[in-house]
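All protein chains but one are shown at their positions in the complex.
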Amino acid sequence: MLNNYLLTVLNNYLSKAKVLSISLLIILPLSSIFSGIFDFQADNLSHLISYILPDVILNTLILLIGVALGTLTIGVSLAYLTANYNFPGRDIFVWSLILPLAIPAYVFAFVFVYLFDFSGPIYSIIRNTFGSSDFLPKIRSTYGVIFTLSLAFYPYVYLLSKNAFSTQGSQTIEMAQTFGYSRMQIFWIVSIPMARPWILAGLMLVLMETLADFGAVYIFSYDTFTTAIYKSWISLFDFSSAVQLAAIMILFVFFIISTEHFLRKNKKYNMKNQSKHIIINLNGYKKWLASLACLCTLLIAFIVPLLQLSIWAFENILKNPGIDPRYLSFFLNSLAIGIFTTAIIIFLSLNLSSSRRLDKSLFTQTFVQISNLGYSIPGSVLAIGFFITIVMIENSLIYTLSLIGIEIDIVIRGSLLAMVLALSARFLVVAFHPINSAMERISKSQEEIGRSFGLTPRKIIWLVQIPIIKSSIISASLITFIEVIKEIPIVLIIRPFDWDTLSIRIFEMTSESMWEEASIPSLLIIIMSIIPLVFLVKKASKGK
Amino acid sequence: MQNTDNILNDIVLEVSNIAISYGNKKVVDNISFCLKKGEISCLIGESGVGKTTVLRSIAGFEPITSGNIKLNGNIISSPSKIVAPEMRKVAMVFQDYALLPHLNVEENISFGIRKMDTRKKQQRVQEMIELVKLNRLNRYYPHQLSGGQQQRIAIARALAPAPKLLLLDEPFSNLDPNLREEISIDIYDILTKSQTTTLLVTHSQKEAFALADNIGVMVDNFFQWDSAYKIYHEPETHKIGAFVGGGAFLPGRVNANNCVDLELGLNYQLTNNFPKDMLVDVLIRPNNIQHDPESLYKGVIKSSIFRGPSFLYTLLLVSGREVKCLLPSHLYYNIGDSIHISLKRMPLKAFPNIK
Partner (left out) sequence: MKKKLVYNVALTLGLSMLFAQIQAEELVIYSSRNEQLIKPIFDAYTDETGVEIKLLTDNDGAIIQKLRTEGSRTSADILMTVDAGNLWHATELGLLQPVESDVLNDRIPSHLRDPQNNWYGLSVRARTIIYNTNEINPEDLSTYEDLTGEKWKGRFCLRTSKKVYNQSLVAAMIAHQGEEKTEEIVRGWVNNLATDVFSSDTTLIKSIAANECQVGLANTYYLARLLAEDSDFPVSVFWANQNDRGTHVNISGAGVSRYSENIDAAVQLLEWLADAKAQKMYANVNYEYPANPDIDPHEILASWGEFKQDQLNVSKMGELQVDAVKLMDRANYK
């Protein structure tokens, strides 16, 4: 009996230690960049406060609100449509609407600015036909950035809320109908509130990505908080001020996450739900409207950029016949870090989410949140943090070994392991959110049944939780994989010599604004994202 | 016109000859019945026979392919016209209760009465909470409550708008057996107290007999709608007789007086007329058989179920056929014991022999 008690206590500590060690992946790099936080130059800071920050804070808020509204509108409505109704082409739209995720936001931005700018092909044609294009909106504007980022990021909201809508069951909808609610009212007061954790999980990813984005907003010359961070670092040569600004941003994100968490403290979404999900056939003009909505989104958010990239790639190949044979190794390298990192991230997310369920202590809850902050920090800043951490570890290892008389140079930077761990820390939240939302729906009794059969918490993860949330794990793996193979700054700084990935190729091509040249690696990244997508979708539809 | 014509003014629901198909497959055919105001009725039948489908067609979720459904004299469903579920004012309690997880008890109950003004609404919600005995749980969320409590929220929510008709779909199937009986009695009280016209789907005959004024049995494409008494004693088909009430059949040949000789005695009167010499199966209910030490006939106890005041024994007859018999619980036998029994002299229900 005493033994059992000790075991429980021990398990509790082990679980806390696990959460802590996962969060160290992000705490170490953060603290290493923040250690220089007081080393700033006062005149730079006062300059930023008087000339830069007021504008960029306003801009950032406008952008966040705009992109939130944009992605919610597109993502939630398309998710509701494809989850609940049948209409021509639905089977294809269901999965192809995720595809824009495969196009990096800055590639989106570049393609759109190219296509829709004053000097671009579309406006030129219109000018030649009508004599003027002044009546058309400007793409390089606040609306333009919001429009572009909304199209680039809506799949997060779409994917997660579709998951929620198609598992809600039809009974609640029917129940509300019997009380005289119209389908529209039901959408707002039943379906949306019930899908809230998923919708917000998607939205959180969108907001974090918007906040940390530098490439896309740079192309639009739209100054955000991240722009200010880079300005301090690159233009004012003041990394400390940059880090201070980054710290403010992280606090902001932490505040938002905690607020959300606090607001839904009392509510659970794990209602028993055995009712089957009924998909309603749309009739008449409605079904064509639904198809049109999906088609238009897909057209603008995926097919048009894809076509433009293909045209550039084609022109490139005509100009320089033959493709660089190194592309095979770039492809394989991307694939390798994609797969390894995704596997680690899923493993860590499951553990974190499961710990968070079992242990409601403030300690665990806080450190789980901290583990997820990596995504909200501008990539390059975080990359430096990782690099400093790695070098610190190397130095202390060398020092320790030298104390016992071993003189050896240890180089961890440039190792695949270090890179995969850093990427895992950055993208953990991408998988954690969907997995955690799904985990919240597993009812306590389902776990207790497991416990009553003598399963340990660890076995419960494998035998009870994973099978129940399988579909969420699949979509989480997919987004994670796509995110990882798109990533640039961390791979750039930690990679070994002569070890390039497709995303590094994009960096090389674009750093001198040679965007057209980046079309081939961009296309390869898109293809690489589509393959697992198609595979998983086929498998999922077979499973039904 | 309608009102003067409709002498059965208190008929709330009238289902006439409806059929429902999925694609080319008819799932339900030729169903007719009426519900009077305040009546509690039940649909029973084997699972998969389409009981829930009938219920859903009344709620407006399934279109019908023939016949019509009238609510208070107005057609709400016919093959050519269907009133949308949200326009019917028919309340339904779903198998999973369909509670909204993000709303607390009070908010869930007031979900259906959003148009009431705030004060009236509060009052009504409080009434409902008291009716279903959930006092002091107003602010709880569904996940914090037990299955029985969740069930009662669902009922309260359905009753709050004082619906013309309440539909209950397997309302007790998610509850554990002990709770089930208790809750079903509670719910019966609530429904009679609130005078709510109710149609309930269940697969439990016990529930049906306990709650219902009228029962509709759906067995093997045949539908019988009658009082519980009639369903039990005068089933219209062989299969309904077999399905309801744990009956057994003994074969016999009809003689000149519309009587029949059976394994357990000669010359039993039949309730319905058959031509002479016809082979029939005679329905034997457990209460038809009594313990009779004087009797020549014997049965061997094959199994027994203790029901408190009585035992339900299954007896193996000499012919190898089985009958059930209900004996007071002071008559205790072991399995394998042979006891003397006789068939009570009363008119029996018979069906043409099927073979």
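As written, the chains take the letters A and B, and residue 1 is the first residue of each chain.
As a convention for this text, a contact is a pair of C-beta atoms (placed from the backbone, for glycine too) under 8 Å apart; a residue touches a chain by one contact, two chains touch by 3 or more.
The structure presented is a predicted model; accordingly, all values stated were derived computationally and were not measured.
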Among the chains present, which touch the one that was left out? A
Out of A:F340, A:Y375 or A:F481, which is the one that touches the chain we can't see? A:F340
If the hidden chain were put back, which of A:K231, A:R356 or A:K486 would touch it? A:K231
Could you tell which one of A:L298, A:L350 or A:M509 touches the chain left off the display? A:M509
For chain A, the residues touching the chain missing from this view: 44, 47, 51-52, 113-114, 117-119, 123-124, 127, 138, 140-141, 218-221, 223, 227, 230-231, 233-239, 336, 340, 380, 383-384, 387-388, 391, 394-395, 409-418, 420, 489, 492-493, 495-498, 500, 504, 507-509, 511-514
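Throughout what follows, only the chains that are shown with their structure count from here on.
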So the centre of each chain is just the mean of its C-alpha atoms; given that, what is the distance between chain A and chain B in Å? 54
Residues of chain B touching chain A in the complex: 59-61, 84-92, 94-96, 98-103, 111-112, 141-143, 158, 161, 174
If you look only at chain A, which of its residues touch chain B in the complex? 169, 171-172, 174-182, 190, 193-194, 196, 266-275
